[in-house]
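Take this structure, written in structure tokens, and hold onto it; I'll ask about it next.
For this view, one protein chain was removed and the others were kept in their places.
Here the chain labels run A and B in written order, and each chain numbers its own residues starting at 1.
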Amino acid sequence: MSDKSGLTLFLDGEEVPFTRGESIFQVSERHEKEIPTLCYDDRLDAFGGCRLCVVELEGARNPVASCTTKAEAGMRVTTRSGKLEMHRRVLLELVVSENREVDVDELSGYASQEMATLVDRYEARTGRFEGRQSGASRPDDPNPFILRDYDNCISCYRCVRVCAEQEGDYAISIMGRGFDTQITTEFGGILKESACTFCGQCIQTCPTGALGDIKALRHKEIELPIEKTRSICIYCGVGCSVDIMTKGDKIVGILPAMDGPANEGALCVKGQFAFDFVHHPDRLKTPFVRDDQGELVPATWDDALDKAAAGLMAAVNEHGRHSLYAIASGRAPNEAGFMMQKLVRAGLGTSYIDNCSRA
Amino acid sequence: MTRTNEELISQAKGQEAPLLPLLHQFHERDGYLSEEALRAISAGLRIPLADLFGTVTFYHHFAREPGGQAAARVCTGPVCKMHGADALLTSMPGATGMPCSGRCDEPIPVLRGNQTWVGLAADALERRDTPVPPAAPAGTTECVFAHIRDENRKSLSGYRRSGGYAALEKAVTSMTADELIAVVDASGLAGRGGAGFPTGRKLRAVQEAGGGPKTVVCNADEGEPGCFKDRALMDHDPHAVLEGMALACVATGAPRAFLYLRYEYPETDTLLARAISQAEEAGILGDDVFGSGRTIRIHLRRGAGAYICGEETSLLNSLEGKHPFPRNRPPYPVTHGYEDTPTAVNNVETLASLPPIVLHGADWYRSLGMGEHAGTKVISLSGDIARPGNYEVPLGLPLATLIDDWAGGPRNGNKIQAVTMAGLSGGFLAGDDMDVTLDEPSIRAKGSFLGAGGIMVFDETRDMVAVAHQAMEFFAHESCGKCFPCRIGTQRLTERLAGDAGPGELSSWLDEMADLNATMKATSACGLGMAAPLITESLVRYFPEEVRAHVSGS
Partner (left out) sequence: MSNPLRDMEKPDVIFCIGTNMTECHPVAATRLKKAIRNGAKMIVADPRHIGLSDMADINLQLRVGSDAALLLGMAHVIQREGLVDAGFIADRTAEAEAFLEHVKEFTPEWASEICGVDPALIEEAALLYGRAERGAIYYTLGITEHICGVDNVQSLCNLALMTGNIGREGTGINPMRGQNNIQGAGDVGAIPNNYPGFQPVTDPANQAKFAKAWGREVDLELGITKVRALEQAGDQIRAMLIDGENTLVTDPDRKHCEHALKSLDFLVVCDLFLTETAALADVVFPASGFGETDGTQTNTERRVQRLRKAVPPAGESKPDWWIVSQLAQRMGFKGFEYDSAKEVFNELCSLSGTYAGLNWDRIEFGEYQWPVPEDGHPGTPRLHEDSFINGRGIFKMIRYRDPAETIDDDYPVWLTTGRRLESYHSRTQTGRSSGIDYLLPEELLEVHPDDVSAWGIRDGGWVNMSSRRGSVRIRVKATKRSPRGTVFCSFSFNDVPVNVLTGSGYDPVTETAELKVCTVKIEVETETGGVAAD
């Protein structure tokens, strides 16, 4: 029952190994303890704000936050007890009491269902601890990407921390204190006038939908399930993994893939939001050929392929195989480039091929 | 001559912990913190603008409208409310309230820019010196107050004439750090700011910690309502505090120390700055302490109005220019404190106790307490009491002795209904539970604690639900917003004590209250959220009838 380092602790009575530097929360996660949390994002420094992840530690007077407490050899940890579950439920009831709504659309963002899920799991009583609600929404911010519905904000500061620690933009911060805390840009202005780069990371880490993906929420009314397809962003060369969200035949939004090897959950404004081109009316939907009047007109695939083959071969036949040149794309998949170079090489025996890397 | 942004910033850049002083300089120069000022500071110190803005908004006293710095702030602490602070505030157009500003033994304080005025009416405000502690009963031996009533003690020469800096000289010239720590250890001195951690152990932990340079911090952010002892010490015996800090530096090997002073003590700020420069000029502080070649630099840093900065890790974040949330512990400041260096954070009173302990010895200090209890504790006594003020009592002294024999008993001969402990943080003691001795074991047995030693007295005329509401309003106002139980809990408790929200039926009300109290005490991230429910818990315990009447609305 120990790894190479030999470190172990007791988790709900069971001796389990851990590695130095791991938090109790991380060890518990590995052992599927399902400790609840609202302020934790494994890409960020543990914060210890929501206190839902408290566990009992033998010898400690009070429960400790498992996310910020490092595992130590010989610790005896209890992750679930009547008292702990009572505290967790009270904390959830408290946090629900400051919000306008608990159930938000899944299109809001990657983590948007976290609070609602915990409220269900703990059968937290909404309506308990009623009182003033916190957070002031910003309907005055006209940006087309990030919904700033702070009426649903629970001050977990995941947005502030992801903006600083993950994105490095430091565009938002915490204004005021206590119950009057408010997420803000410098001087409280709109996002466009701040250091925000609209990468959308704040949306994706928000556990309540207070920050939401405005573009995805456009499709809230489509009554079809959301499907997710793993793919790769097609903007720059970093190659960020994304999950394309679809409803039926429509792409409704993009989620960053938290396990994407190149991006580990990060995206930029283009990868996150610039996907409408796929369904844009300007898309070419049929082949086109130039007619006798010199106009490009729609054609069938058969006609277009024949015409193209004939046109290209005419040049080859008249001026030789070195008269045809192919330019492959740095934006199309490998298979496209492979086929382009194979066409000139296997077809004509030349290397008259290049791509856009020179300009 | 007014200094330009560039001059201020380039000067600040070379300093330790530059943000707070720089903000104060702009605040005072411009009368507020303008957008332009924050942009300049953000660029100059390379602090992200949004972070800087957020951090500035955290502090109560930084004004962001022109003229705000000089606008009057009226203390609305619990004792000042007894004196009519609400009416005074209403009578002063443009004035705003501020939480307890540490002058509970005086009329209501009003802060205007860097001047403190006191009085009971807007047209009768005056400036006056901090009261000297009332004389102790004959036969009492004091430690930190031994010389405090000596007029000359404020000046360096006066201080030295009465034995001042002899302990430091002895420590740097003829003692090892280990010997110094051993004396402190043996004295039984424990933190006098509230937490009560053994001082010798803390100093040793810092001394032994790897990495450096090491740091000493004097926590003079005396924000607990009903506590005003540190101000008395600093104002009347400033060099004793500095000497204590220097001794802590010697013990830990720290070349630098910070004194973090609460915003509401502007006169103290001036006085300490002068004391530091005098000591440096005399070669007592600086780069060659008593010719030993040792460097001890004391940096004075002024807070900006945030109770939570009295919590040591918030204080460290504040010093570093970060958002002053408390840090997660472990690691503790003794290994990862100021800028992650090993840091000893000690209260003013604790540090001021060091010079006499070094001079007179551990046994002497121990013997000052009664029975098992080592040493003394300064109690700030205020409220419905004949002679409010700071009293340095032997630990173990019965509370009744302090109130009745030392301080003249309750005001107007009324019956005492309740007292608070640890300022507000210990909640109330009432009835038979007031029969305690002034030491932690005795008071903890009643579910409270002595803490920093603030005791406010409430006589039978006071509405205890209203007092509890004011107390909770304070905690809600000062909750930093980091952890859920405190941020939401203090708000909900306040609303319920105000009668603004909550169940109208007693058993549900008590049920909510019990859940809130239990969860806040068990899960809050720092002492604020753990202490606040002691108010409601003790209210419900001692004043069930009043609570029932409050809930039923009668």
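Please note the rule applied: contacts are C-beta pairs under 8 Å (C-beta built on N, C-alpha and C of every residue); 3 or more make two chains touch, one makes a residue touch a chain.
Everything numeric in this text was worked out from a predicted model, so none of it was measured.
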For the chain that is not shown, enumerate the shown chains it touches in the whole assembly.
A
Contact with the hidden chain (one of A:21, A:82, A:127 or A:330)
A:330
On chain A, residues whose C-beta touches the chain left out of the figure:
142-145, 165-168, 192, 197-199, 214-215, 227, 229-241, 244, 246, 249-251, 260-263, 266-271, 273-280, 282-290, 296, 299, 301, 304-309, 311-316, 318-319, 322-347, 349-359
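In this section, only the chains that are shown with their structure count from here on.
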Contacting residues of chain A [partner chain B, same complex]
38, 46-52, 54, 62-63, 65, 68-70, 83, 86-87, 90-91, 94-95, 97-98, 128-132, 134, 154-155, 164, 170-181, 184-187, 194-195
Going by the contact rule set out above, which residues of chain B touch chain A in the complex?
35, 38, 48-55, 57-58, 306, 308, 323, 328, 330, 476-485, 487-492, 495-496, 500-502, 512, 515-516, 518-519, 521-525, 530
